[in-house]
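With one protein chain held back, the other chains of the complex are shown just where they sit.
Chain nomenclature is as follows: A and B, assigned in order of appearance, with residue numbering initiated at 1 for each chain independently.
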Amino acid sequence: MLLVLLSFVILLFSALLALCLGRNPDRAQDAGAYGAAAASVAGLIPSVHTLISGNTWSLSLPWPVPLGSFTLTLDPLAAFFLVPLFILTGLAAVYGVDYLRHYSGRKPLGLAWAAFNVLTASMALVFTAGNAVLFILGWELMAASSFLLVLFEHEKAQVRRAAFIYITAGGTGALCLLAAFSLLGSGSAVLDFGSFSVSPGGVASAVFLLALCGFGLKAGSIPFHVWLPEAHPAAPSHVSAVMSGIMIKTGVYGIIRVLGFLTPWQEWWGWTLLFIGAASSLLGALFSLAQHELKRVLAYSSIENVGIILLALGLGVIGVVSRAYPLAGLAFAGALLHVLNHSLFKGLLFMGAGSVLQGAGTAELDALGGLSKRMPGTATLFFAGSAAACALPPFNGFAGEFLIYIGAFRSVNASGAPALAGVIAGLSLACAGALAAAAFTRAGGTAFLGEPRTGRAAGAHEPGPLMLFSMRALALLCLLAGLASPFLLLPAARAVGSGFGPASGYAAAQTAAVPLIYISAGGLLLLAIIAMAAAKRRAFLGGKKPAVGATWDCGYAAPTPRMQYGASSFAQPLTDFFQPVLRKIGQYPVISEYFPGRASFSTEAQAVFYNSFYYPVAARIRDLAYRFSWIQHGRLQIYIMYIVVTLMGLLIWKL
Amino acid sequence: MEIIKPLSQYLAVMVLSPLLLGVINRVKAFFAGRRGHPTLQLYFDLYKLFSKTPVYSRTTTWVFRAGPVIGVSAMVTVLAVLPFAGRPSFLSFEGDFIFIIYLLGLARFATVLAALDTGSAFEGMGASREMQFAVFAEPAFFLGLAALARVTGQTSLAGMFGALTGDTWRVAAPVLVLLTASFFIVLLAENSRVPADDPATHLELTMIHEVMALDHSGPDLAYILYGASLKLWVFGSLIGCMVLPRHSGSWASDCALFLLVMFVVAAAVGVVESSMARLRLIKVPYMLITAFAFSALALIFQMGR
Partner (left out) sequence: MHTFAELIIVLIILLDLALAVTGSLSSCIRLVALQGVVAGLLPLLAGAPHPRALLFAAVIVTLKGAVFPWLLMRARDQSGARKDVEPLISYPASIALCIGAFIASSWMGSRLPLPETQVAWIVPASLATIFTGFLLITTRSKAITQVLGYLVIENGIYIFGLALFVEQPMMVELAILLDVFVAVFVMGIAIFHISREFDHIDTAELSELSDWRRAGDAK
């Protein structure tokens, strides 16, 4: 526990140091990165230890804040989120050194590092807080520091817009959480998590809905996702990796924690989670297929993965309510395993996108191509991450989804609600998986394979060694976590147990270790067969030198890079089919003459939810607000008068 | 000694699977009134290709070379999980069919990336279509397996097919008929047979699977062809296990009967190919949606029982 505290201290101190050294970018970088890395190591030790031993550590310090207490709790659930947090932030910090060097002298790097380290510390605080006030403090710090990081390139109008949407979403979410926590703790003097108790019924349901809105906003689940595809691409890439990899998981963590307070559950909560999860996974995968920018593809894929996690949580809740504990345990364990796995591969993928952004100067898919010749390391690692994101064995993405699938299949053989829930969950997973595979082959194929489509892509270069190091480490972890999934099951089941108590079937989930062992064996077998097939191929070649020629283009002698299948054309059959959902808008050339001149064609995926729901609502609110603009004079005296009048009014009301 | 049986099953599949394509071609030739090429043609082709020197495009990278290797390896791994004549193979565990579906996904992933690596518009076209059809085929396949799990009350492939007996057919014939139809459609689409794709076409614009292999040559092409024949075996054996409820007879007679059924399935594919025209590309998803509808109906039937 002390080590966790130590890592807080290191983070805050190095943040301060980086801020002070802002004049000297190199030293600020060093201070920030070393601090983050050291804090990671310091934080990982107790987290891993907690997961292995299964003990809960607690620490209380005096803190004179009304309703608050400085209580830090490190139970297996918190530890299960802390492990990916510290792994990812440590590696992201290493990556960030090379990534931000590029901006040296042009941008306040000290401030960026200070914000990054505060972000890390605040997320750790969110995971370990044992008191609602402390939790909200961490939550707001997290929102503020990540807001600063999103605004890193504030000279771009798009970035400013993204940051504005982001801070609005964050504020709305925090408002919901405040309401939820005050309902939860209405009976007690101190808002400690341990003292929360709610009578089942309307209040519990209200808390659930508020928490779902507040945490769902942070998690980026549909329909609360609008900020995510704007904010994640806007931030510097190592920050995007942290935001997508772990920050949105604070929402998942919150939902799990609050569900833990609200027993006994109701069945419709499970259905709500299930449907939000199914919608997020399907629409997230579909929207990611239609994006034209690499980081936006990844951002929508994060929505898909959060959807998978929520879907599994919903399945688990339905399982517990219908007393089908083994399948509930499987679903919960699968959800948590996917939290860990997603943070590893999504971190890797965002770092890969960052390397592309830096190496080629753009991440627009249709401007890239042929990067695997120019940046082979990044390409290989990106493909490894893509395979993990498509849940392909032997990488890690498969293990979590596999547990959810088994849970779904076990419930298909049950009766009543779990059977239906199992079918819906499994079907959504299968559809989302196929769509995600299309999205990632499209993104990876367009960016890295074929011939470069523009000069910028042709002149791309490999990123710095530290960036490659971080990505290699994450790719290795993805592979290891995939092969060692049986060993991860026990910690995940422990985390479920500490979040939901013994009635969650977490003990039964451990029986799933048997199929997971088979999966690992199958993964190893696959690797062995690949090695054998590759060796055999070499033997067949037998030292003969392969001939080299041009790509066969069906007899056409002068193909140009522009004739390749691009991002839009690759996705077109699917995006056309799903046009009623996607509502992409395009400009199509009208050809009326026999010898048409130059024409241009473009399609763009709309932000459907933003355009057709949030924007009209926001516009309505803005119009309403303008009606009250007469209150705003801009004169200090009048504002002070408002304050005096309000105070007087309150006084009179209380008298 | 227990290892002997799975091992010999495994080796039998590895050796025999190219025969299926030979059978299909013989049936097609019979319907067309041609003599057709020998049943063992694919073996000859493979032998020839393995000893050839490949040609690589200047555009390609390691992804292009890795595609066939990973593709065929994924298929060979699938065989280690796939039951043979309703009997378990090396690996048989709860949810093993999920593993199979995702291994097939891995093979597709590698093949599609290898195709995109050439930078050819035609291969990109094939890759795009392959991913599109997968989006429709996978849910149909998944839902069918869910229905089968529900019918048999089992959650592993060997368990499901082991529990499938003549009695199951007597009780749940409608469901099983629907499922067999659905799996057959998925087989046709996943293995790029008519009416989803025409393996014999010579027009690159209309090809799907073949066009992705345009640039591959030598041992790489041999891997692709061999992997395709294994894939046909994988889907065919699911149907074979469906229509052949396990008998309590000896292992040898079961296996012989199963092999016979496999060739019947291949012949059925040949008959379909001879009697149908290729669908327009835009209609292929409709065909897969029909398979999805069959699976969904089967599941609804079984759940309401």
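Assume a contact is a pair of C-beta atoms (placed from the backbone, for glycine too) under 8 Å apart; a residue touches a chain by one contact, two chains touch by 3 or more.
Being a predicted model, the structure only gives us computed values, none of them experimental.
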Partner chains on view for the chain not depicted: B
Option touching the unshown chain, where B:Leu16, B:Leu46, B:Ala163 or B:Val177 are the choices: B:Val177
Residues belonging to subunit B that touch the chain removed from view: 170-171, 173-174, 177-178, 285-286, 289-290, 292-293, 296-297, 300-301, 304-305
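Quick note on the criterion: only the chains that are shown with their structure count from here on.
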Euclidean distance of C-alpha centroids - subunit A vs subunit B, Å: 36
Contact footprint of subunit B on subunit A as seen in their complex: 369-370, 372-373, 376, 379-380, 383, 386-387, 390-393, 398, 402, 405-406, 409-410, 412-413, 419-420, 422-423, 426-427, 430-431, 433-435, 437-438, 440-442, 444-446, 448-451, 512, 514-515, 518-519, 521-522, 525-526, 529-530, 532-534, 537, 540-541, 544-554, 559, 561, 563-565, 569-574, 577
Partner subunit A, residues of subunit B touching it in the complex: 50-51, 53-63, 65-66, 68-70, 72-74, 76-77, 80-81, 91, 93-96, 98-99, 101-103, 105-106, 108-109, 112-113, 116-125, 127-129, 131-132, 134-135, 137-139, 142-143, 146, 149-150, 153, 155, 204, 214-215, 218-220, 222-223, 285, 299, 303
